[in-house]
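Apart from one protein chain that is not included, each protein chain of the complex appears where it belongs.
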Amino acid sequence: MCLAVPGRVISIDGNMGIIEVGNLKRNVFLHLTPDVSVDDYVLVHAGCAISEIDEVEANITLKLLKELAESEICR
Amino acid sequence: MSAITLSHGSGGTQTNQLINDLFFKYFSNDILNQMNDAAQIVIDFKRLAFTTDSFVVNPIFFKGGNIGKLAVCGTVNDLAVSGAKPLYLTSAFIIEEGFPLADLETIVKSMAEEAKKSGVKIVAGDTKVVEKGNVDGLYINTSGIGMIYENVNINCANALPGDVIIVNGTLGDHGMTILCERNSLGFEGDLISDCACLNSLVDCMLETYDGIHVIRDATRGGVAAVLNEISDFSHVTIALEEDLLPIKEEVKGAAEMLGLDPLYIANEGKLCAFVPKAQAEQVLQAMRKHPLGANAAIIGRVTEELGKKVYLNTVVGGQRIVDMPSGILLPRIC
Partner (left out) sequence: MKFVDEFKSNDYSKRLVENLQTISTHKLNIMEVCGTHTMAIFRYGIRDVLPANVNLISGPGCPVCVTPQSYIDTALELSSRKDVIIATFGDMMKVPGRRGSLLKKKAEGSDIRIVYSPMDCLTIAAQNPTKQIVFLAVGFETTAPMTALTAIEARETGLNNLFFFTAHKIVPPVMEALVQDKDINLDGFLLPGNVSAIIGTEPYEFLSKDFKIPGVVTGFEPVDILQALNTLVSLINKKDYRIVNDYKRVVKTDGNSKAKEYLNKAFNIVDSNWRGIGKVAKSGLEFNRQFEEFDALKHFEINYEEYDGGSGCRCGEILKGKINPTQCPLFKKLCTPENPVGSCMVSSEGTCAAYFRYYKEPEKMEA
């Protein structure tokens, strides 16, 4: 019930911004992510940024996945 | 006069003026210029390919083309993928009263350009004008004939287990462009229709190997529709690989945002070819050297399995059925 896509913030004008998803740009509401800056990533649902994407957390997750992928399976 | 009126369609002076000043000006060729009621053509071959298509696209102008360009490319492509050299086209126009003359001229000019590029002559036509509201701006029908090449036997019932499936480039470009423009979805970027005449690409493929089993252009319903049709006619199972599908970033982005699948989105300059395994690499390389095949890619193969139709091997190692599309494509947020 919540199709949402990560997009990079290209510009901010008050409560509105332009985000880029896969080379496409779109106007979005930024009211729900007031602390966001240009070049940050946000999750966009129906024309509104609903959350900032925490790159640090994303990298932690990816690191764990990488370790799992490289480890032996214990049977 | 800056707009089409009912008198342009009533067969009198205004009709003749329109035909001369517009259609004959741009479509001029030796057969058309004879101004007979029917084009008189001499042919010296036995196997003829003959097709027709009507074009009602909305919006009429879109990034990468317009209804006229579509009308020529669509029919040329139907002939080309049947293993025929496209030769002659007709074009019939149904125009809404009030349609801007300047727009009509732009459209007719594009048609002439595409016809020239693809080597076809537009040899007959018709013009009707209907009252405001009875048509959505402009509808065009084109019919075409072509000469089927000797030694070429392309048929959608010819696919065999082991065949490799090749597409000539990125999927879903045209349909996504139209969807976004029509619904004013507010996306800006390099979404552009792939509308193009594919006959020179097909020629290049057949010159490399004239035993290609099937070639189909993937228009409405996308690659999914075409592959399901071939699966039905040839009674074969088709397996696609998700990580091999060529898709532009823009189309991926729009598809993710709108909840759509590029496999089901229309193309207007893409074909699927079923090539025996032994010749696949050769044909692929030849395609990549052609401007309309630079991003050609192998996307799957015909398997030995029975009764499974078309499926996709996902990035996860699972499978999902790629069924025949039905109904119209609608964006979603859920």
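Here the chain labels run A and B in written order, and each chain numbers its own residues starting at 1.
One rule holds for everything that comes next: a residue touches a chain if its C-beta (ideal position, glycine included) is under 8 Å from a C-beta of that chain, and two chains touch if they have at least 3 such contacts.
As the structure is a prediction and not an experimental result, all values here were calculated from the model.
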Subject >> Option touching the unshown chain, where B:69, B:252 or B:301 are the choices >> reply: B:252
**OP:** Just the residue numbers, please: which parts of subunit B touch the chain that's not shown?
**Re:** 183-186, 243, 249, 252-253, 256-259, 261, 305-308, 312-321, 323, 326-328, 330-334
Original post:
Given the full complex, what residues of subunit A touch the hidden partner chain?
Top reply: 1-6, 8, 21-22, 27-29, 31-34, 41, 43, 45-48, 50-51, 53-55, 57-58, 60-62, 65-66, 68-69, 73-75
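The rule is short, and it goes like this: only the chains that are shown with their structure count from here on.
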Original post:
Could you state the distance in Å from the CA-based centre of subunit A to that of subunit B?
Top reply: 37
Subject >> Complex contacts: residues of subunit A adjacent to subunit B >> reply: 1-3, 5, 20-27, 44-47
Original post:
Residues of subunit B touching subunit A in their complex?
Top reply: 186-191, 248-254, 256-259, 332-334
